[in-house]
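Every protein chain but one is kept in place in this view of the complex.
Showing subunit A:
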Amino acid sequence: MEKLLFYTFALLIIGFAVASVSSRNMLRSVVYLLFVLIGIAGVYFMADYYFLAAVQLAVYAGGIIVLIIFSVLLVHHIEMELEVAKLSRRLLVGATCLLGLGVFLGTIYTHPFVEASTTAPTTVEAIGLLLLSYEAGGFILPFEVISILLLAAMIGAITIAKGGGPVAEESKTPAPRTEEVPLVATARQAEPAPAPVLDAPELVAP
């Protein structure tokens, strides 16, 4: 039963990952990535790491996917199709990846793994105690460093996303305009652009 479930998850992950890197519609590619992440969370559930599966679902499937979908919607026009790389480039990269995969699999299948015979259940309590332990082998310092990193990334993301403006307009008028333009205004400027193209045939037709 577990074997069947694992192979289902593996097929799901690999199939959606391939679809995600080869889809020409960017929004679809993000949704395929969501399915890959959910499949990986399923694998964690099967390995008894419930806390990690919950973190995977909350942070990746909940946070990062929403962030990427927002960026796709703000930056990209939905009806636009992605250009694909040249065929020769794709073939070359594919061959290189297959070669690398061969090296990886050769190493994995020849290395003598000593699998532990016992299996211990993992509790959330143990993970929390280890994360906040300041004895030898505890993770309190990396935990605090990660929290500082997240704070710094948040402030940095706000600063970067606020600043800047179109280069062409900027060179003529180096006005303080850029600091007052919120993100939404820029998105609104970008959005009306495809609308005339859509409406044009109906207007011209009569």
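By definition in this document, contacts are C-beta pairs under 8 Å (C-beta built on N, C-alpha and C of every residue); 3 or more make two chains touch, one makes a residue touch a chain; residues count from 1.
Keep in mind that, in the parts below, contacts and distances are computed from a predicted model.
Asker: According to UniProt, what is the chain that's been left out of this complex called? Choose from "Hydrogenase-4 component F", "4Fe-4S ferredoxin-type domain-containing protein", "UDP-glucose 4-epimerase" or "NADH-quinone oxidoreductase subunit K".
Answerer: Spelling it out: the chain absent from the display is recorded in UniProt as "NADH-quinone oxidoreductase subunit K".
Asker: What does the interface between subunit A and the hidden chain look like in terms of residue numbers?
Answerer: These residues touch the chain not displayed: 2-3, 6, 10, 13-14, 17-18, 20-22, 26, 29-30, 33, 36-37, 40, 43-44, 46-49, 51-52, 55-56, 59-60, 63-64, 67-68, 70-72, 74-76, 82-85, 89-90, 93-94, 97-98, 100-101, 104-105, 108-109, 113-116, 118-120, 122, 126-127, 130-131, 139, 142, 146, 149-150, 153-154, 156-158, 160-161, 163-167, 170, 183, 186, 190.
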